[in-house]
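Note that one protein chain is taken out, while the other chains of the complex remain in position.
Let's look at subunit A:
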Amino acid sequence: MSQIYSKDSFDRFGDDLCEFIVSFLSIGHKFRFQCVCRQWQRLVFNRQLVLDIDRTFNVKFATELPQLKTILKKCRHIRSFKNSHLVLSDSHMKYMIRYCRHLTDIHVMCAATDVSRKTIKRFFYTFGPQLNAITCELLNNTNDKYNEKALILCQNVSTIGIYSHHYLPYFLRLFCVPNMRWFSNLKSLSMTYRKEYMNGFKVFVQNYAIKLRSFEVIVDPTCDKMSFNILMHGLSQMVALIDVKIICYNMKKSLTPLLPNQLRQIGINCRKLKSLSLNVRLNVSNVYEMLFKTIGHHFRHLKRLEITDPTVGLNFMTGVVTAVDREPTHTTQGSQTYFKVLLNADHKYVNHSANISDGYSGGPVVDMNGHLIGIALNAPRRSDGTFFATTSADIKVFHKLRFGSMISKTNEVRFMTDSELNLKVFEAKPSLISKTNEVRFMTDSELNLMLEMARNSAAEKIAMPPVLSPKDDTPRVLATDYELQGYIDSKFLLVDSSAGYSDQTRLIVVREPNGVLREANREERYRMNQMFFPKEERLLEEPKMFCEPNLTNVLDRHEYEFVLNRACLQYEPNDPKYIDICH
């Protein structure tokens, strides 16, 4: 292109770069910005590879989404379709078949019952061979043979998620043909495990175990010792596993003591394991010592570990320290929030990559040797909240502060004056700017420093403000030019509107009709200032409340603060009226 674009024009970017930049817009903005220019219209949807219905639209189990057609029509490069709340109807499926030729990942949690068999058939014939990942409830409930046929078409999938009990049997039947691997690329599986799948699972392990890299299992409460053993044994044979997640609520009590030993087996065999997540209700807390010992011994190369047990209130997880001594960052990685920790010694922040969420704040962050290195802080967006954590030497202070006093900004004056300055404060003033409470943990020296600062600010706040004497209101006459008399019949007010003068010092002069040139008096000055440099909420007319008898009325009602605030706003501090009201 021969045309030279100016440096600060977006037009200078070529198609590739432009496409990359606009790809970061949300899908709603993409539609909106289509009409910016032809280049944008052409490129804006090119990199929309993921369509996440739940994130884009706030749908809650709706069946209708008229926009879906438009979106699918525009975003032709979609690879991944995610949806857990929208109930897909027959026409939705047809649109997908028609427009999304590149679809490789489907994550659909609910499909309407009215989807015709023909549509499902077409769906699987179109997408089956190209599918990579399928978490899907699209199958028809009634016809077994038919469902199997549909699934066989998806033989290239590497990720399968099955959560519903209705569909698992179809998969299991396919999984469990001895010495036959329908899904030869299967790398990742999420499933529910029930007692009756026991035998099927054995065969599945034989067929697929070695290639599986990720396995997530929800253990049904009905599982007994035998079936649980088979599950865990199967897991220990998946030697290529990188990511394991075991969820078992309400496990039978007799099973819990087995867990550490079974985990040991997994730890010994699965050497590539990087992430282990246990979400269990063991009901027996003394198993934990064994559990942690086992994990410590046999899972040395874990990068992520997460153990949750609601019954004993345990939430434990690991992460990698991503940065030390940088500003606190709020980095969200998907649903992942980083630990933000401030070490008190050198005011260092430690950014941590553990997957913490609300409710973890205040929990300890421990290093590999068990030393407390900080306190977890899950800062809200755009908060520049400071947070102090202590090193292990100061744990004493930490305990005291954690369970003791919280110093909030709004109460600071009161808190400090009551105990430290022995001065009386009548009322804590509500702050208009809502400030989140800050809780800080600090060493003695820092505490002293903070107390000193608070004392100073308190002293400043309750100090008597300076008083000005009333301003003389007889204006100075600058010149008397009687020759001008008779030419005009009203006053001229001349205001110097140049910047840099306050309302008090600004030059305002008046030419009277009789030719006298003088400085403006208080009222004129006030009116001019309010007209050209208006102060918000200050009224041009004198408010009624300052006229008698209203003023006496208000004062009788003891609304001193209101009157004072209003007067401060309305009058200059050296206005005789102000002094009159305030004394």
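In this section, a contact is a pair of C-beta atoms (placed from the backbone, for glycine too) under 8 Å apart; a residue touches a chain by one contact, two chains touch by 3 or more; residues count from 1.
Here is the rule we use: contacts and distances are computed from a predicted model.
Its record in UniProt calls the unshown chain "Skp1-related protein", which is the match among "Skp1-related protein", "Aminoacyl tRNA synthase complex-interacting multifunctional protein 2", "Translation initiation factor eIF2B subunit beta" or "3538_t:CDS:1". Interface note for the absent chain: among A:Thr126, A:Thr192 or A:Gln237, the touching residue is A:Gln237.
For the options A:Lys121, A:Lys252, A:Lys274 or A:Arg455, the residue in contact with the chain missing from this view is A:Lys274.
Summarising the interface, subunit A meets the missing chain with residues 6-13, 16-17, 20-26, 28-29, 31-38, 40-41, 66-67, 70, 179, 181, 202, 205-211, 213, 233, 236-237, 239-240, 242-243, 265, 268-269, 271-272, 274-275, 300-301, 303-304, 320, 322, 326-336, 353, 381.
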